[in-house]
Each structure stands twice: as structure tokens, then as C-alpha cells.
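Excluded from the complex is one protein chain; the other protein chains are retained at their positions.
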Amino acid sequence: MYGDVCRDLGVEFKRVGQYVCFNEAWAKPIISAYVWKRKHIDKIEDSEIISGKELHRREPNFNGRFRFAISNPSTGCVCPYGLTIAYAENAVMNGAKVMLNTAVTSMQVENGRIISVSTNRGTVFPHIVINAAGVFSEEIAKMANDRFFSIHPRRGTNSILDKKAGRYMHSVASIKELAASSGHTKGGGILHTVHDNLLIGPDAVETSEKENVATNPESIEKVFTRQKNTMPVLSERDIITYFTGVRAPTFEEDFIIEKGRKCENIIHCAGIQSPGLTTAPAVALDIEKMTVEMLGGAEKNPGFNPIRKPIPPLRNMSDEERAAMIEKNPDYGEIICRCEEISKGEILDALNSPICVPTVDGVKKRVRPGMGRCQGGFCSPLVTKIIAEYLDEPLNKVRKSYDGSVITYGSAKKGEKADE
Amino acid sequence: MNNYDVIVIGGGPAGLAAAIQAKKDGAEVMLIERENRLGGILKQCIHDGFGLVRFEEKLSGPEYAERFIDEFNSLGIKALTLTFVTKIAKTADGFEIHIVNRKGTAVYNCNALVLATGCRERTAKQVFIHGTRPSGVFTAGTAQHFTNLLGELPAKKCVILGSGDIGLIMARRLTLEGCKVLGVYEAKPTPSGLTRNIHQCLNDYDIPLYLSHTVTRVFGDERLEAVEISQVDEKMRPIAGTQKTVECDALILSVGLIPENELAETLGVEMDSGTKGPVCDEKLMTTVDGIFSCGNALHVNDLVDYVSESGETAGAAAAAYKKAKRRTVRLERGNGIMSLVPQMLDLNGTTEAVTVYFRSSAVVNNCSLKITVDGKDVFRKKYAFLRPPEMERLVIDFSAFGLTPDSKILFETEVTEK
Partner (left out) sequence: MKEIVCIVCPNGCALNVEQNGETMTVSGNKCKRGEEFAVTEMTKPMRTICSTVKTNRADIPVLPVRVSADIPKDKIFAVMNEINGVTVTEPLRRGDIVIKNVLGLGVDVIATSDVLSINQGEMI
């Protein structure tokens, strides 16, 4: 599904392949049986076992001591926020409304039916509510008198390494430790992102705080120690940034994709954790089916256009293609972010997109200025200025992300007197 | 006309000096600059102190840069501004430079290439500052850009991490603009910047300097609200139990500069782990024939006067460049030498007056710089003191040392006996 979805939405998707690596030779017969099942019963046909020697040939920087690995060539990687934004924009292009900065505060429920949903910006009267509220999905369920699950937040921290380190490996890799229990999720790994960085992580740490996204050094150290087992050449010195997210697992560690039990017009899509990103397109089809049933039938929208044209990535174009784009729009020739080679034109395209988020982070997520080696050192004043001009506002009105994330405080200079 | 003898990439003080010198030496020169004005980082360094060695005047950054820009313009050298180099390829005759700008794309050819691409700032994540991701965390250069080019204050109440010159200069600058600078914190036990800057930027304004301290965390969901300060040990590792919270709305980071050599690396130029810049000979030619390096891309400088000097050396050599075999011998860093330029000599060239720049790896008093060739002492110079933040410059006559490509030439510092 992924290839088609990404092609339609104009999102980059690379089937980089995946290796699950093993140190224990004795496990090979058991794992081979597992792979046989994947191939012949689950129909993942290209799944196979490869020898340690073959693994080393394909990924020379991996630890040479691996005895064998499961190879899944069809595993791919995608930019998770890029895909999310693309989905949202395509929905808006087809008539959906996206209300950002809007928090659901309560619901009016009568006789097991949601009548209205109140937010900080007004009240809506939906036929159906789809609860995809992540760490807060239990609160939403409670508002609908339909809470039958609880969320147990779990933090994960990822590090991003310089593109130079991206040359060390080209796939998704992890070690399967059979001896010790390694906790939940895949236990983290190393992956070569679509942007050619390396992503190292995540770890998994239980937390009671649903929105605690502060990083800490212990998570990075732990992840690096573990992942150096897969690839000894990994170095913290290549880190350009790190960030933490909070997963929303349920106690049962399973997804909850079902209609409400005590509420007749809610559908829950909760408890999503790994492999949430991978399963999203398939989960969406399930949700679609349930929604149609709940509506008592629905006709397909004949005018629905699944194709989204992405912002042109000029840095990947030939000189000729690029020159043609610049002739139509000279802003495409003015480079603002020199680490990632992003032009003013692409930044303005991001601001002019179907869901305009005129903040430094909004632009960053869409076209990448600030994601390179210098992490916005050179380009952030320029990007801030472009946003201010776009909004026709003074520079100090531009935000990094949230409303309170002021960047500058205006000028100390009152300048009442003209010069001599 | 797309063919030049010399193309200079970078229009800051290094690139300007290189282009001017190459032009004066008779070469057809073009300069490529990615910003919309020449001058490089000096455009935003509005404080004075530049040019004391070269002009015996205390100029501000723009004044220093514009002297060169005026000369550059009067010589009629072609410059492409707001132009970005996308690719460089080696050709049989030299180099092919692909650029992009508002007019489109273009390709230029040159016989010799001067890389004057400057440096970038080390970031918060590179010094492992943890916590949330609020606005209000700036590297000093970025804060300087907002303040001095865009006329906007990035802070009202700030903490500065790093006592390098940039941090000290910004401490004074922000104070003059009405910001409260709560303190400058430095992980090392000694300050990183010039002593006179400690005095005229901190002491003059009663801004406290805390040595052996660092910032470990930031707090704030939207804008910065506070930072966590830790004392550090001699290995600069935070000491548990010494953490303190300081409320502020900005963290300004002056934690080091990193030479920018992405273009050099794509061309296979060998890099030096000491300088983080290219390995060069006495003409500032890298290990790739025809590619020259100067300014902060070569090694991070304290004095722009030396930047201009290195630009002139590189520009002159680029103008004179003809493909010829080099007979090189490496100059090696021994005890006490953190970085050394040049890192090799071409024995087929002239080595009677080679300008050598070096940094000591520690603060040492009453010491000497010692050069040995195959274990034998050939040169000594005494210094009252050497400090890592202060790059030293001297001119050495290597022709008297009887060097061959197999000579082991070692630079060291040694504490001299009284």
C-alpha cells in the first residue's frame, strides 16, 4: 500500500530493506521456521535468512560478529511528519477542514450518543467522532462515556546523525537479543532516513507524564551503547539533534480499532505504538469501513482527487530542470538554507500550502530549513524574516511554534529624532 | 565568459583578500558569495578591535570589510552574490563550478580554486544540552544577526554559555541594547576569549564569569523559562548534586566554531583533525592540486588580520598555480600543539619565509616552541605564555634545515627552565 499512497501524495518512500541481526547461532533453526511462516503463510515473500558473511558484504560497517540475520528487502522508510502533513493537505484539498490550535474540552452525550463537542474555539455537532487523540484518547473516550481502556505513556528518544554518518549504512537494522528481555517495541535500531541522515533509537521509558518531551542524556547514552553493538563505528560526535516523543500504548499493548462500546457514534483508534506508522494506511481502511457502517451507508466522493503535488525538491533536480523552475519563479534560485540547499521559493510554497503554519517549525517540517548541520544557525533569521514578510507583520510577531514561542522582542530603539 | 584563472568561493575577509591578491598578480578572477552582500561575518560584527595588526587602527567589522570591498570594486573583479555553489567537479584543466541563483543555473571553469567558506557555530545539541525545545536558544552568531542586522532583540534576560570572544562580545552588545546578562558560564577552568575582552565586555559591565560551569538542561514549553547550570570536573563532565536553576528567557551559546569544508570534502581534500580544516602546504594548497584554502575554513582564527593574510597567500598561489609535481614533507604536531598550519611543505617551492600559525593545547607559562628534524633540535622560540584561545603566528626559514620528504619534522612546546 505504501508505495501507492506515497506516490499519490508526493511523499518520498524508499524501500531500504531491513536486517534483524542475531548473535546466537543456535537460534538459526527456530528463526528460519519463523521466516518460513512469514514467506509461506503471511505471504511476505521476499523475507529470507542471510548468513553473517552476506550481511557483512551488504553492510560492511555492521558488527562482523553477527551469525545471521533476517532480511526483509521490502521494508521501507518514509518521513513520518512529511507523510502526515501530506495526508492532511490532500484531505483539505478535497474539502476537509483542519482546525489547528483547537482543544476538545468536553462533549454533550445523551442516551449513548454524542450530541456536540465543545472546544476552546467553539462547538461542533458531528454525526461521528473518530478518536485518534493519542495519549489523550482515554480522556476523549471518557468524555463520550465510553472509556474501556487506559493509556500508559512511554517515552522514546531518537538521535539524528549527520548525513556523513548516513553513508555508514543504507537500511533499517536492529539486533534481536534472545538472552535478556529487552522490553517493549523493537528495542530501537539504526535506520538510514529518506533524508540520508541516520536515525538512532528509540528507547522505551515508562512515564506518567503524557506530554513530557524533554530529552535527557541517559536515553541517548543507553541507545548508543546498545546500537554500537550493531554498528561499532557509530559516534555521538555525529549527532546533530535529538528529540523525544511519547507513545500512547494501552495496558494490553495492542491497538484499539473499534466502534464505541457504550457510545453509538464514536470510533476509537487508540493505543497506537510501533508499528503504528507502518499500519496507518491499512488502519485507515478499517476506520473507513466502520465509519460507513455507522453512517448507514455512504457513496464514494466522485470528485475525490488522491493526487497531491509536492513542493518541488529543487536540490535533487538537474541544472536544466532547476533553471526552468527558476525562470518561472526566481525565488527558487535564492538559497536560504545552505546546509540542506532550500530556496526561498520552497519556503514560500510551504507558507502557501493548503494548511498554512506560518511558524519557523512549520516551515522546517515542510521543507527542512534548520534540519541540517548548523541546525538553523544561519537560516533561522532569514526564515523568520520571510515569514514576517509573508504575514505582513513585524519580525517579533513570528513564532517558533506555539503562540508563546516568541523569537525576538522588537527593537530597543525608539528613534524619534531624525538624523543630522 | 565562463572561464577564469581563479574562482574564489566565499566573499568574507578571506575570500576578498584572496581575490584582490590574485587579481593584482594578473589572474582573471571571479568570486562567488551566497549572501546578498560581500563582507561575510564581518557585516554583523559591528564592534571594533579589527585591524590592529594590519592597519594599526581599531576598526569595526564593517569598516574592515569595506576597505577590502572598496579595493575589490576598484579592481573591477567580478562577483556573483546571492549565488550558491551546488556542485564542483574536477576536470582535466581544473575545476567546473555549478551555481544557482535567481537568474538560473550556470557552470564556470577555473584553473585554480580558492575555498574561503568560513565556519559555522557548534549547536546546543552538539554540547548535549537536554530538555525541551523552546524558542530562545540561540548560538551567539545567530543572536548577533538578529541584533545587528535585523535590529531585533533576541533576549531580555539571558545566560551566555561559553567565554569565547563571540560570547563575550554578545554579553556587552546585549547589555548595551538593554538586555540583562545574568552571567557568562564557561566549562573550562580558564576563559576562552582574549583577556582584554573579559575586561571590556564583562568587568566593565559587572557581568559575572563562572568558570568550570556548564548548562545542562533548558526548561520551557514555548519560550525558554530557565536553564540548569552544573559545575563540571576537570574533564568538563557535570558533577552530580551541583545543579542549579537560573531563570532567564534566552540562552546564548558560544561553544565553538567548526570550519565549513563540505565542498572540500566532496573533492577528496584531506582534512586535519587538529584544525578541522584541510591539510595544506606553505602556499595553502590542499592535498588536491589546484585547490587552496584560507580564512576560517582553513582553521578558526582569532584575528581577522591573519585571515586576510592567509587569503593573500592563497590568492597569490592560486594566481601563480601551474600543474607541477610537489615534493612534500609533513609537519607534525607533538606535545602541546593543538593545531598547526601549514601541515606540510612543498620542497620544490620556496621555504625561506613560511608563515606558520599554531595553537597551544594548554595554558603554559615560560615555554618554548621547539622544532626538531629527525630528533635533532633545529629551532626554538621563547614565549612568556601560550594560551589555546590565542593563535600564534611566526615566520620560519625552513630552507636551512636540510629537509627531505622523509624528514620527521616535529613541533612541540616545552616548559623552559629558568
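Letters A and B mark the chains as written, and numbering starts fresh at 1 in each.
By our rule, a contact is a pair of C-beta atoms (placed from the backbone, for glycine too) under 8 Å apart; a residue touches a chain by one contact, two chains touch by 3 or more.
Only a predicted model underlies this, so the values are computations on that prediction, with no experimental measurement involved.
Where the complex has a chain not shown, which of B:58, B:87, B:180 or B:323 is the residue touching it?
Answer from the full complex: B:58 touches the omitted chain.
In the full complex, which of B:7, B:22, B:41 or B:79 touches the chain missing from this view?
B:79
Quick one: say which of B:28, B:48 or B:374 touches the chain that got left out.
Residue touching the absent chain, from the options given: B:48.
Of the residues B:21, B:117, B:135 or B:148, I need the one that contacts the missing chain.
Spelled out, the listed residue whose C-beta touches the missing chain is B:148.
Of the residues in chain A, which ones touch the absent chain?
Touch set of chain A with respect to the missing chain: 411-420.
Over the whole complex, note the residues of chain B touching the chain we left out.
These residues of chain B touch the chain that is not shown: 37-39, 43, 46-49, 52-53, 58-63, 66, 69, 72-73, 79, 81, 147-151, 176-177, 194-196, 198-200, 204, 302-303, 390.
The rule we apply is simple: only the chains that are shown with their structure count from here on.
Per the contact definition, I'd like the list of chain A residues that touch chain B in the complex.
Contact set of chain A toward chain B: 213-217, 220, 236, 239-243, 314-315, 319-320, 322-323, 326-327, 330-331, 333-335, 338, 341, 360, 373-378, 380-381, 385, 395-396, 399-413.
Could you list, by residue number, the parts of chain B that touch chain A in their complex?
Within the complex, chain B contacts chain A at residues 34, 82, 84, 86, 98, 100-105, 107, 120-121, 123-126, 128, 130-136, 139, 141-142, 145-146, 149-156, 177-178, 216-217, 219, 221-223.
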